[in-house]
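The complex appears here without one of its protein chains, the remainder shown in place.
When the chains are written out, they are named A, B and C in that same order, and each has its own residue count from 1.
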Amino acid sequence: MKRTAPMIILALGGFVLLVAYFIPYTQGWGEDAALWFDILAAIAFILGGGNLLKIHLKKMSDKVPGWGYSAVCVASFLAMLTVGLLKIGVHPNEQFPDYRWSGTYDQVGSPFWWLYEYGFKPLTATMFAMLAFYVASAAFRAFRAKNFEAILLLGTAFIILLGRTFAGVFLTGFIPEDSPMAGLKLENLTMYVMQVFNTAGNRAIMIGIALGVASTSLKVLLGVDRSYLGSGEE
Amino acid sequence: MIRPPAARALSMVLGVLLAGPVGAAWAQEGEPAAANPPAAPPRIAAHDFLMDGGDQARIVWEQSPDDPANVSAYAIYRSRTDAEIQKKIKDDRAKFIAGRKTEATKAILGEDWKTMLDTLTPQQRIDIRAARAEAAKAAAAEFDAGAMNDPASEDNRFLLHGSTKSLELKYEVDKLDRANAYVFMVKAVGKDFSKSAGAVTDAPMSPTLEWFDGTPVQSGGRFWLVWIVLIFCGAVVFWIRHARRGKPIRVRKIAGLEAVDEAVGRATEMGRPCLFVPGIQDMNDIQTIAGITVLARVARTAAEYDAKVEVPTARSLVMTTCRETVQAAYLSAGRPDAYNQDLIYYVTDEQFGYVAYLSGMMVREKPAACFYMGTFYAESLILAETGNAIGAIQIAGTAMPAQLPFFVAACDYTLIGEEFFAASAYLSGSPEELGSLKGQDLGKVIVAVLMILGIGMMTLASMVGEQSGLGERLSAAVKFLKDVILT
Amino acid sequence: MNRETTVWTVVFLLGAVLLAIRGVMVGGLFGTAYVKVDEREFVKVATDDGETLWVDAHDEDALDYDLTQAPESDRRRWTTAEQATPIEYQQAVADDPNQTQYRFSLSRTLGIWIAAFFTLAIFSFLYKDNPFYKVAESVVVGVSAAYWMVVGFWNVLVPNLFGMIEPRLVNTWAMPGLDSTENHWIFIVPLVFGIMLLMRLSPKGSWIARWPLAFFIGVFCGIRLLGFLHADFLSQIRNSVVSLYVTDGGGMDILWDSLRNLILVIGVLACLVYFFFSFEHKGMVGRTARLGIWFLMITFGAGFGFTVMGRIALLAIRLEFLFDDWLWLIDPTSKRLADVAGMLMPSLSIIT
Partner (left out) sequence: MYEFFKNLDRRWVFLLMLLAVAVPILLEAKFPEKATGLATAVFTEVENLEAGAPVLLAFDFDPASEGELGPMATAFVRHCCEKKLRMYFLTLWPVGPRMVEDAVARVIKADFPELKYGDDWVNLGYKSGYEGVIKVIVTDLKQLYTTDHFGTSIGNIPMMEHIQSVQDFDLVINVSAGYAGTKEWVQYASTPFPNIRIVAGCTGVQAPLLYPYIPSQLPGLLGAIKGAAEYEKLVLDKYGANHPVRDADGNPVLDEDGNPVIPGKYLEGIRRMGPQMVAHILMIMLIIVGNVIYFVERSREGR
């Protein structure tokens, strides 16, 4: 029961949506399902957030090394949550000045906005910016001409990198625009690589992915693969 | 928003004088030739679409006598519903009155009135109020008397929906509501963009809803999709049953999958944990599900070796599911006692918050094996490089084409696209799952056949020339393949 | 470890010294923020047809009503502040020393310094894990987790759950603009699902939490199965059906375009062979698969090269924040008076 009921629900939901896809009247169900899922995910925040608090409060109470950082985490979490949910420092919407709650939670100038603007944004943006360093070290470390495949990989990256700066344009600048060799100008090479090889590769990958997704979905619907339902594979 | 002075000056001047002077001012660039509208299309008809959601209609009309001589395009209109007409009139009325009020205010305060609003004397306010009320009353009266208030006027009744170029005599109107009945109108647009009189459909029609989606109908809509889906699913099911009957299924090896057990084993020897990252998307993404099926295997091996698997997630639901999965895996490995749910926890939904945590955690706990299985975006390289810096074995699997380059460059093994979905089948080792791979291969065969067929016909067509009888037939066949079967 | 401490001390001394130099050399303030403050007032008035509505006291509509009569209880006031550039502030003060519209903003100045600290804290991780990074990490985790919960509540639960089940309630409270009054009882279902999910928290009922999950996994498997076959699978085949003998253009183009299409087709097929599971990569299949791998490698190389550009731009933007908004060392968009901007560095430009 505890295992079959979910299986039935799952298969039912899946096959209904399969059929719905072909019936004009029910074609909207897909979007509705997505909407419902967002609602479930939003409710699930209670689990996630609760778990987050639990872990860090435990660390704090156990005074495990570095529990101070847990304190920081919990503090910033609760601060953001309170100002956001209670719309602290938010003035009403201009059309409805007498509705205290009508303002938007992320209104410019509100504490929530401040935390977002000067905490959330710089932190995440900087984390994102770290990529610039990692591409560099990856290029230095991983792009070694070990075999023909590797040579192709780094060769292409090389052409594109050059072709996207003045350096590349400069290097092949001596080739006149209208000569039959113009195709060898780096910027043009870049274009061909993107138009032909890149397209071919990505196309095959996408076809493969489509097939993979389809068969995985089917396996799930048929109950061949149930690991995610906690029934394991026995 | 404050209008630039120029605009205000203009609308003032023009409000008072009429458009005449403007025409004069533009005379030096040559007056536009006197409007010379083409003749209207003689006949027009509207047809409902077969097999659609009841929200479309096709309009066809006969060529205007002046087409193509003096027709640059056709404009297609649909009638507004009564509700729409009422709303339009209401809005127009409000706009009209507001405009007059503003003019009245300007007349008193002058052009810079907007800047003066806060410095008005009580007396001024009283005068202005009176003037505006006056203007509003007059405007209301004028509007109600005028054509703008007439629901039957063409302008109120018809809504321009789109256009076709000259000599193109059909158009598909969409976003209709089958609860309403619509009339349609087509006007020929002259070379000088003056419009002909409208050709209007005689009877109102309302689109109907069918039980099967065949739109666009001329291309058979989703008929062919049904077949392709049936063939594909049929093949998968067939091979799964084939496997269940104990027939052997032979599939090639995938480098990297063998490495999974090896990686866990190594982590055990080194007494360090394994890190499993199920991507940053939620359970509504198949990649996450595929990743979790891999987790099932990793967790079971870990349970057998008595290694520690840590699973930080970016979504609450993924956390929940991973706990179910890992618990089950420990159960099936006969080590339910060893399962510790605190090792599977939610961090944050924010992509880079999650990554910040992961990279910090990785350098501190130094996991010996890192698995990245799921949907990844820009964070892929941050993870892979950090993992590399701490010298962990890294196995990645994702179907995000944009991120594959980084995993390929920085990880020991990468499951590329389809391989990633196949992985769960391999790892589970159950023959029936391997069966599904055969289905996928059949899909690839279909692709190859269709491609070669289409390309062959197309190439031949362009070689013999489209005009020749054979060429014509071939290109017709290609068109059918592309526009009917493959849409 | 000893080396570590020295390194860190050096780093901080250096930082302090640089900040000092910055203060002395370039002179004037830096890292400060200014705002343009707007006083808003809204008054409740009665229209001719007896309805009441709120008008912006400083707006044109207010002219139609006699606001002097309105009692305090019918007035709402608040101030809004928007970012102003230092130059705007400086000019405003120059024009009228005791103006109050442009002000120095303590909170935003503080914000800039905190943001700068966080930026450096994250970067410091590149050298080595350290307390500053750990603080930044804890903050970003806490703040972002809360952020998405708040967004989920106000953008999903309120409008799409409560607003659907009982619009009137939401209407009187958070969304006065919501005019629908129809109850979509069907939205009870996701609510029930949610409650079932929360059963996990109770030791006994965790099995019931599987139901909603199962439902949605099933539903999305159904959707994706068709979605991918319909969109990616078919459309990609469709795009790959091209003529290998391109006549339009003429001259060399025939050769080039035809060649291009040929390579494209061969590439796609070869890659597909690589993905084939039924055969070992041996003999003919092996060779074709190898070709497939070559195409994939070129694809990956291109992907890598193309992305690098964007990544570097991201770093550039962060550094511009440090140099421009915080330290006022550069001023590319002339936010400040010329005498502050770019004094430190002579703008050097090689043959522009």
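Just so it is clear, contacts are C-beta pairs under 8 Å (C-beta built on N, C-alpha and C of every residue); 3 or more make two chains touch, one makes a residue touch a chain.
All figures in this text were calculated on a predicted structure; none of them were measured in a lab.
Asker: Which chains here would be touched by the one that got left out?
Answerer: Within the full complex, the chain left out of view touches A, B, C.
Asker: One chain isn't shown here. Among A:L53, A:A79 or A:L162, which residue touches it?
Answerer: Selected residue, touching the omitted chain: A:L162.
Asker: With respect to the chain omitted from the figure, which of C:V37, C:V93 or C:L329 is a touching residue?
Answerer: From the options C:V37, C:V93 or C:L329, the contact with the absent chain belongs to C:L329.
Asker: From the listed residues A:F143, A:F197 or A:Y228, report the one that touches the chain absent from this view.
Answerer: Of these options, the touching residue for the absent chain is A:F143.
Asker: If you put the missing chain back, which residues of chain B would it touch?
Answerer: Looking at chain B, the ones touching the missing chain are residues 1, 3-7, 10-11, 14-15, 19, 22-23, 25-26, 29, 32, 72-75, 99, 160-165, 189, 193, 195, 389.
Asker: Tell me which stretches of chain A touch the chain missing from the display.
Answerer: Touching the missing chain: residues 132-133, 135-137, 139-141, 143-146, 154, 157-158, 161-162, 164-167, 169-170, 173, 177, 187-188, 191, 194-195, 198.
Asker: Can you list, in ascending order, the chain C residues touching the missing chain?
Answerer: Contacting residues on chain C, toward the hidden partner: 126-127, 306, 308-310, 312-313, 315-317, 319-320, 323, 329-334, 342, 345-352.
As a working rule, only the chains that are shown with their structure count from here on.
Asker: For this structure, which two chains share the highest number of contact pairs?
Answerer: By number of C-beta pairs in contact, the leading chain pair is A-C.
Asker: Quick one: chain A and chain C, Cα centre-to-centre, how many Å?
Answerer: Roughly 12 Å, centre to centre.
Asker: Report the inter-centroid distance (CA atoms only) between chain A and chain B in whole Å.
Answerer: 17
Asker: With centres defined as the mean C-alpha position, give me the chain B-chain C separation in Å.
Answerer: Whole-Å distance between the two chain centres: 19.
Asker: What positions in chain C touch 2 or more of the other chains?
Answerer: If we look for residues of chain C contacting two or more partner chains, we find 122, 125, 134, 136-137, 140-141, 143-145, 147-148, 197, 200, 210, 213, 216-217, 220-221, 224-226, 229, 233, 237, 240, 265, 268, 272, 275, 296, 299-301, 303-304, 307.
Asker: Could you tell me which residues belong to chain A and also touch two or more other chains?
Answerer: Within chain A, residues 21, 37, 40-41, 44-49, 52, 120, 123-125, 127-128, 130-131, 135, 153, 202, 205-209, 211, 213-214, 216-218, 220, 228-230 contact more than one other chain.
Asker: Given the complex with chain B, which residues does chain A contribute to the contact?
Answerer: 21-25, 27, 34, 37, 40-41, 44-49, 51-52, 55, 120, 123-125, 127-128, 130-131, 134-135, 137-138, 141-143, 153, 202, 205-209, 211-220, 222, 224-225, 227-234
Asker: Sort out for me which residues of chain C touch chain B in the complex.
Answerer: Per the stated touch rule, the residues are 58-60, 62-66, 68, 122, 125, 129, 133-134, 136-137, 140-141, 143-145, 147-148, 197, 200, 209-210, 213, 216-217, 220-221, 224-226, 229-230, 233-235, 237-238, 240-247, 265, 268-269, 272, 275-281, 296, 299-301, 303-304, 307.
Asker: In their shared complex, at which residues does chain B touch chain A?
Answerer: Checking each residue of chain B against chain A gives 51-54, 209-213, 215, 222, 225-226, 232-233, 236-237, 240, 282, 284, 286, 289-290, 292-293, 295-296, 300, 315-317, 319-321, 324-325, 327-329, 331-332, 342, 345-353, 355-356, 378, 381-382, 384-385, 388, 399, 401, 404-406, 408-410, 416-418, 420-422, 424-425, 428, 430, 432-433, 436-437, 439-440, 443-444, 447.
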